[in-house]
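Before any comments, here is the structure.
Only one protein chain is missing from this complex, and each of the others stays in its spot.
Right after this comes subunit A.
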Amino acid sequence: MTARVRMAENGAQVVSRLEGRQSLKDVEPNIFPVDGGPGQGDIVEFYGMEGTGKTETLYHLITRCIMPVQSGGLEVGVIIIDTDHHFDMLRLVSILEGQLARYSKESDGSEAESEEGVCSCLRRLSVVHCCSSAQLLLTLHYLENSISIQPSLDLLIIDSISAFFWVDRHSGGESIACQEANMRKCAEFLDKLRKNYGIVIFATTHAIMRNYNTTSDSGLSDVPGSSSWRWKSADSATDFNKPYLCRAWQRIITHRVLFTKSQVSKDHKQVFSAACTSIMTKGVKKCLFNVMEDGIKFLCDK
């Protein structure tokens, strides 16, 4: 069977498969652990309540990805699937402008970063709006073609993957399996995309389920097992950590970043924290950041 599938590949697919995509391992060393960044085919889930900085972090990562190499970016293509109708292009551009201006000032002291520079970055970004889980599934199938012919396309972002949870719950049918059918197919297809094309997938999930049976002794030591509940141990900061999306999705996640709002610092700035766990590395990598006018600013922790 697999041999025949390979035969159906076209030239561009072969090239993109053999050449491999650029690694996103260094996309943000502050968030991801050293040597544990998202490599080819990794799936990262950003998890948190509203207003904990998930989308802001996505803007930051998108900016890092689409900026040209000489400005310190990775210069790769990004597709963002906006299911929440939440994506704020104006905010992204203001972050992008800030970053570009900072790098051009650092390099040659000039401040002449133009509209042109911003537009050339934005051309690496594609935006899709989806309004149902069926449309999400079909769109993913449709995107397979673009992913296969564009080897520079490195990152697929879904903000958020939990958007249709309640709607599917009600309209999906009598059994949980029916209700989850679309999401399960999406997850299976995402799994196929990352295996075949080595694309990195970031997805956000809203924390909307209270975890009633949180154990208080949530130690961070146990090795993540293969069960879908393996992330439970890392999340001591919140009791809204119950994974509620379908098993097929829980199974393919390789990294999970938990966002929480921390205390307000002395200079009245809200501090956010992101805790990253991954199946490759042990322990939790935690970082703190502020949200500033020109994007997020990491606080050095000791």
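As a working rule, a contact is a pair of C-beta atoms (placed from the backbone, for glycine too) under 8 Å apart; a residue touches a chain by one contact, two chains touch by 3 or more; residues count from 1.
The rule we apply is simple: contacts and distances are computed from a predicted model.
Participant: Consult the UniProt record of the chain that does not appear here and report its protein name from "Mitochondrial import inner membrane translocase subunit", "RAD51-like protein 4 R51H3", "RAB6A-GEF complex partner protein 2" or "SWR1-complex protein 4".
Facilitator: Cross-referencing UniProt, the chain left out corresponds to "RAD51-like protein 4 R51H3".
Participant: Looking at the whole complex, which of A:V27, A:M67 or A:L125 touches the chain that is not displayed?
Facilitator: A:L125
Participant: I'm checking contacts with the chain that's been left out. Which of A:E28, A:E56 or A:D154 qualifies?
Facilitator: A:E56
Participant: May I ask you to list the residues on subunit A that touch the chain which is not drawn?
Facilitator: Residues touching the hidden chain, for subunit A, are 4-5, 8, 49-51, 55-56, 66, 79, 84-86, 88-93, 118-131, 134-135, 137-139, 141-143, 146, 160, 166-167, 169-171, 173, 178, 181-182, 185, 188-189, 206-208, 240, 264, 268-270, 291.
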